[in-house]
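Only one protein chain is missing from this complex, and each of the others stays in its spot.
Here the chain labels run A and B in written order, and each chain numbers its own residues starting at 1.
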Amino acid sequence: MFKIENIKRDIDLMIILLTILLLLIMPLVYNNYFFLNALFLASLYMISSTAWNIMGGFTGLISFGHAAFFGIGAYTLALSYNNGLSPWIGIWLGGAIASLFALIISFPLLRLRGHWFALATIAVGEALKLFFNNWDYVGAARGVELARKEYSFAWIYFIESIYYNYVAVLILVISIFIMFLIIRGRIGYYLQSIRESEETTMTIGLNPFKYKMIAMVLSGFFTGVAGALYAIRYRYIDPFSVMDLFISVQICLIAIVGGVYSFAGPLLGALIVTPIAEYTRALIGGAYGARFFGLHLLIYGVILLILSLYAPGGLMDVLKRFLRGRYR
Amino acid sequence: MVNINILRGISRTTLLISLIIIIVVAAVGGYLLAMNILYKPTYKVSEVKVGIIQPLSGSMSTIGKYNLWGAQFAVEEINSRGGIKSLGGANITLVIGDSAGDPSTAAREAERLISVENVVAVIGAYASSNTKTVSDVCERLATPCLNGDSTSPDLTRRGLQWFFRTTADDDLFSKQHAEFLKYLNTTYPGSIKTVAILYEDSEWGSATAEAWKKYMTEAGFKIVESISFRSGTPTLDSEITRLKAANPDVLLVAGYLTDAILIQKTMKKLDFNPKAVLAQDAGYINPAYIEEVGPLGYYVFSREVFNWDLFEKVPGLKDVNDRFKAKYGIDMDGSIVRNYVAVWVLYYALEEAGKKASPTDLKTFRAVLRDSLRNIDIGRGVLPVPWDGVKFDETGQNIRAKGIIVQMMPDDGKYHTVWPPEYATRTPLFPMPKWSERSS
Partner (left out) sequence: MSSEIIFAQAIVDGLLMGSLYALIAIGLAMIWGIVEIINFAHGEFLMIASFLSYFLFIYLGIDPLISIPLAFLTTFGLGYLVQKGIINRILEAPFLTQIFATFALLLIIRNGFFVAFGPDIRSVTTWYSEATIDLYGIKMSIVKLFATTIVIIATILLHLFLTRTYLGTAMRALSQDKTAAQLMGIDIKKVYAIAFGLGAGLAGIGGALLTSFYYVFPEMGVPFTLIAFISVVLGGFGNILGPAIGAVIIGVLQSIGALIMTPSMKDILVYIVFLAILLIKPTGIFSR
């Protein structure tokens, strides 16, 4: 048993390292803007889905409202950017404000369990979206466009797309390693024991509420960071593009495809789902989209269904079961 | 067994794991590479590639489809007439990007079209929020961006150097709405004093409502109620009830297709009778709306940039519409014709640019094309639209663009042009009869 745990840990770490290596090397091997975009989106979702996994996978708090954190991160960056703050600070500020929001909503939400918690997060996300859509200070429905600055590293504004990829990798490395250390550390084990049984956790003298709150704040922080990355890349945000339920669903979908009980699951998920989604849209949506509206989404759905039927524990689970079979 | 020294000390476990990981990485890498090999842009010398981005999936795809038809139809006509003559008759090829109505997807598609498909210019992208990101990408990657169908006034107020818009914006349209109401007041003195605004709450509707408030107040009309709603809402009962209570002379509406049908249905249901309904195109001029709404839509005024009956006034228009209808089975509408016209404007610029550069040197050609667009000067009567032609100011806005006002007439259920007088084929029916007084 101990040995299997060891292998698990090794696999997670190795997948992290290899993913980062892949993200570093592939843009140089194949400098195609479309491909770079797919990789950028993958890194964005790697951060946010791993963050989601802290709550959804490790603590068992399933959220469909992560778009709220994502959107707050994006809005914070956009507004601070337009007010002259360096985006290098803005990205982390985005995370900080998102985690503050997570802290505030954690008080009421953490009283709920299971399905109810999940649905309450939908309500929080949707309500926040509608609120932003009517809030004039943040541009309401008209959204916020990032001010045009000189092309420079300081403003994270580049002509060549490849630089955005490396900014994303940098943020990804920092975020993933902080999250990895936390999950592999004491807090991570507490969170998992809360998922298994809150009562047991309490008997050993821990306060589950406190640790669930920590999970939410952490998750909110890094999802906010991912949102800020989105804003700096696409330079225009509105409530319906960064706070929509679809973003929340996408974030958790990727985590589920990859496997929620492993740290590296979301990385694997993002690496596979995002390029498939992008390529099917461009190949089918572009060429035949005029005749077959929605065909690429149909194919996307079929792939997801097959995965959920034949790899219900996610790809990481398949990998681990394979290894376990070998080493019992 | 061969004894390999290097492997001594490494457990079989570690070895196997490393092996599996190498296989996984190779598989993922190979898969990504294979995706790229499968995905190869094709570029022929005898063609000039133009990108078009429209919402082709998702809730806006109804309109996206029509917009695409308009552009495709224009390309067919240009090619069948010998293509771009200054480039030796090169054909225009449209490369399609699907924005799905999402700003970031639109941006990614713009990057793909520009840097992977090597298009000379990008046309699009209908929703103003999508046009924002597309034009931003075009600016960054130094590619002309021609917009024929987004009307948010913000778009040309951002200091862009590569962005051009052929259509008039909501600011101008709203100003014309106020002028039209004043015109109605000259025929029926004092009949319009109050207006109410009903608008969908996304960027387009909000911007329109803002412009309406400004120009209606300037023109001396009193705004008695202003209500926003979510596009696609299943019921508008309370909203219309509130409007009915405010009892305006004229109702100003900005809504998309589903909203437009619902508004008309609810107005009849709740017996709300303003003297006139004046719509800001979009849903109200969609061919699907006209098909579905029937007698419910009679007497409604809408802003338009084009109307089928203009062929009596605008030379060449009837032919275009007949050919279009033969191919696609519907009459052209404002969205279709604006995309049709955008492609033609780009064609005239391409002819000019072709004299100075070749698309084989893409960077230079794009810059030359931008300059050609800047200097373009198309007079009245060349394009099948009731404009004074096409000429861009320094913000990229076509200063010769104009709108018209149309009204759906009860005798044939079609929109007829009623304003401005030089294009009018009918006199406006005002005030509209109450629902209870209508026969059907």
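The definition used in the following text is that a contact is a pair of C-beta atoms (placed from the backbone, for glycine too) under 8 Å apart; a residue touches a chain by one contact, two chains touch by 3 or more.
Treat the numbers as computed from the prediction; the structure is a model and nothing was measured.
Checked against the hidden chain, the listed residues B:213, B:230, B:318 or B:356 yield one contact partner: B:230.
Of the candidate positions A:124, A:176 or A:276, contact with the unshown chain belongs to A:124. Only one of the listed residues, A:206, A:283 or A:304, touches the absent chain: A:304. Seen across the whole complex, the unshown chain contacts chain B at 57-59, 61-62, 65, 201, 227-230, 232-235, 237-239, 241-242, 244-245, 257-258, 261-262, 265, 268-271, 288, 292, 294, 296.
One chain is missing from the display, and on chain A it is touched by residues 56, 62, 108, 111-116, 118-120, 122-124, 126-127, 130-131, 133-134, 249, 252-253, 256-257, 260, 292-295, 297-298, 300-302, 304-305, 307-309, 312-313.
Just so we're on the same page, only the chains that are shown with their structure count from here on.
Note on chain placement: the centre of chain A and the centre of chain B lie 33 Å apart, centres being C-alpha means. Against chain B, in their complex, chain A makes its touches with residues 3, 7, 10-11, 14-15, 18, 22, 26, 30, 32-35, 37, 41, 133-134, 140-143, 145, 148, 159, 161, 230, 233-238, 240-241, 271-272, 275, 278-279, 281-283, 285-287, 289-290, 293-294, 296-297, 319, 322-323, 326-327.
Those residues of chain B lying in contact with chain A across their complex are 13-14, 16-17, 20-21, 24-25, 28-29, 32-33, 35-36, 38-39, 56-57, 61, 65, 68, 72, 95-98, 100, 102-105, 107-109, 111-112, 114-116, 129, 132-133, 136, 139-141, 152, 154, 158-159, 201-203, 205-207, 228.
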